[in-house]
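Note that one protein chain of the assembly has been removed; the remaining protein chains are unaltered in position.
For subunit A:
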Amino acid sequence: MMRVSRKLRKWTATILDLPQDVVLDLPRITMIGGLQITVENHRGILHFSPHNLRLAMDNGELEVTGQDLIIRNIGAEEVFVEGKITGVQLHQKGQSN
């Protein structure tokens, strides 16, 4: 059942040319240079240190690496991080770690 509705949504998104994040409730990551990163639709913080930030997502996790990372703002849906960002990695569930 879940699979069917998911497929249907994906199909609607492609047919109507809608952005995937709106329809599929995926995280949307906006990055400004190596200075700022905004992650919408996250599912909580897994780890936070000045060099590493791991955010939970629906199917996997997002890892932001860098130096002097600061969470400028955090809400239920959105995280806004500043600092020297050196890398952003997506880990699909079950594939790594």
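Everything that follows uses one rule, which is that a contact is a pair of C-beta atoms (placed from the backbone, for glycine too) under 8 Å apart; a residue touches a chain by one contact, two chains touch by 3 or more; residues count from 1.
The rule is simple: contacts and distances are computed from a predicted model.
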{"item": "Hidden subunit of the complex - UniProt protein name among \"Stage IV sporulation protein\", \"NADH-quinone oxidoreductase subunit D\", \"Oligopeptide transport system ATP-binding protein\" or \"ExbD/TolR family protein\"", "value": "\"Stage IV sporulation protein\""}
{"item": "Chain not shown, touching residues in subunit A", "value": "44-50, 68-76"}
